[in-house]
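And now, subunit A:
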Amino acid sequence: MIMDVKDIIKPENLVYKKNKVLTNNVMHYCPGCSHGTVHKLIAEVIDEMGIQDKTIGISPVGCAVFAYNYVDIDWQQAAHGRAPALATAIKRLCPDKYVFTYQGDGDLASIGTAEIMHACNRGENIVVIFINNAIYGMTGGQMAPTTLLGMVTSTTPYGRQADLNGYPLKITELIAQLEGTCYVTRQSVQNAAAARKTKKALRKAFENSNQSKGTSFVEVVSSCGSGWKLSPVQANIWMEENMFPYYPLGDLKDR
Partner candidate 1 sequence: MAEKVLKKGNEGIALGAIHCGCDGYFGYPITPQSEVMETLMEEKPWETTGMVVLQAESEIASINMVHGGACCGKKVMTSSSSPGLSLMCEGLSYLAASELPCVVVNVVRGGPGLGTIQPSQGDYYQAVKGGGHGDYKTIVLAPFSAQEMYDFVGLGFDLAFKYRIPVMMLTDGMIGQMMEKVELRPQQARLSDQEIVSRYGSWATTGKTSDRPKNAVTSLALESKVHEALNFKLQAKYAEITEHEVRFETLACEDAEYLLVAYGSVARICESAVEAARAQGIKLGLLRPITLFPFPNVEIQRMIPQLKGILSVELSAGQMVDDIRLAVEGKVPVHFYGRLGGMIPSPQEVLEACKAHYIK
Partner candidate 2 sequence: MKEEIIIAGFGGQGVLSMGKILAYSGIMQDQEVTWMPSYGPEMRGGTANVTVIISDKRISSPIVNTYDTAIILNQQSLDKFEPMVKAGGLLIYDPNGIIRHPVRKDIHIYSIEAVEEAAKLGNAKAYNMIVLGAFLKLKSIVKMENVIKGLKKSIPERHHHLIPMNEQAIEVGMGAAKQLNAV
């Protein structure tokens, strides 16, 4: 018997359905990029918690600047690195809202270091989602503060050297030291199991933010095939072999 497509697409055969908080827009991200997965997880958490009308996201400068095209909530687009300052004001002015920033490594750990440190230190009741792929994606693969030693980027064509470029910044470890943070964790999304753990972490972070516990900080160690000049599969392998030893996964703080 030859089956037609129509015979397959039936409600009883449905095994997966796009979450309604995720828009129908086609994502601009490169194949294998972690952003799309993290967006999807955020949308699922918002949907499952029933807080679509109460959530305000702040998109960064970087590849995820267009996050507002994909997650169907109210968004603000911040200047480079300043998302935690915007989030601070939103949460203080609208304490019943769920407020999260979505920031890359250049945005959060380089130009926005002051804003993230002080927002976390004040214990703002916000969620920070930190995508660490160790490279500047949008501007074309330059060195990020989290770029590993020896890693080749367009501004470290001979590899990152400590004496020339300093060391990869473990900002999440610094954030965990701050009294204002209640939950600091490092996750990844390279496979289903990892994605499920990240979703759990995001859910916990969002739940924390309306309990006056302080800042919840979720780092997602991510891949950037385009920036790393690797295929999606190779990128995931490279991430596991090189990124995870320097940026070990797991909770750094949970109280």
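In picking the candidates, the idea was that all candidates are chains of the complex that A comes from, given by their letters.
Here is the rule we use: a contact is a pair of C-beta atoms (placed from the backbone, for glycine too) under 8 Å apart; a residue touches a chain by one contact, two chains touch by 3 or more; residues count from 1.
Just so it is clear, the structure is predicted and the values come from calculations on it, not from any experiment.
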| item | value |
| --- | --- |
| Which of 1 or 2 touches subunit A - same complex, any copy | 1 |
| Candidate 1 contact footprint on subunit A (complex, rising order) | 52-56, 58-59, 65-66, 68-69, 72-79, 82, 85-90, 92-94, 97, 114-115, 117-118 |
